[in-house]
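Excluded from the complex is one protein chain; the other protein chains are retained at their positions.
And now, subunit A:
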Amino acid sequence: MIPTPDLSHLTRADYDHVYEPAEDTFVLLDALEEDAQSLRTIQPRICLEIGSGSGCVSAFLGAILGSSSALYLCTDINSRATRCTFLTGQQNKVSLNPINASLAQPLVKRLANSVDILLFNPPYVPTYEEEAIDAQHGADLSGSWAGGSDGMRVTDILLGQVGNLLSPKGHFYLVAVKQNNIPEIQRLMQSEHGLRSQIVLQRRAGREHLFVLKFTR
């Protein structure tokens, strides 16, 4: 058992603006824990989490792999989230390297075929397109869930870059919900980017039917 990261340094005031770990976070932690052994054997050097929020997931990954064994890069559009990620790294003795950025934008040039573990628990909730666009601009709490008409507005952009980012042995874990159309995501990633995928975990939590997909070359 790998303990859930200590988040006791974060307060209500933080969670007014930054996503508080919830079922979707925990389903990703559980998927990573199940794969812990195989993740260690690929000896990851570069891990990148998109939308790290509180930093809970990357801190957990750091506990699996060891703080000094890999570089943990974490992006988020929300500057408060990058601050929380930083503190969560400190609190859990994992060096997390937050970058205030959208998706992997400033990293794509240098990380071509280099990311060994890529993680994204995206804003996946179906909303009006306008709502998702505003949420992306606002870069506050609503940006953590508002995903546009099929909940894929933000995720789709990253999916187009994954094939370029992943290293030959790389793993990409994505959280999704049923409305995102999982079979279509899988089909597209295979046909457009040649990436294989499987559903590594699924769980019902309240109204949400959550999935964790894993993609490899």
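Note that in this section a contact is a pair of C-beta atoms (placed from the backbone, for glycine too) under 8 Å apart; a residue touches a chain by one contact, two chains touch by 3 or more; residues count from 1.
Simple rule for what comes next: contacts and distances are computed from a predicted model.
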Of the candidate names "small monomeric GTPase", "Unc-13-like protein 4B", "Trm112p-domain-containing protein" or "Geranylgeranyl transferase type-2 subunit alpha", which one corresponds to the UniProt protein name of the undepicted chain?
"Trm112p-domain-containing protein"
Write down which of A:Leu61, A:Ile77 or A:Met152 is the residue touching the left-out chain.
A:Ile77
Touch with the missing chain holds, among A:Asn97, A:Gln202 or A:Thr216, for A:Asn97
Kindly note down the residues of subunit A that lie in touch with the hidden chain.
43, 45-46, 66-71, 73, 77, 79, 82-83, 86, 95, 97-102, 105-111, 114, 137, 139
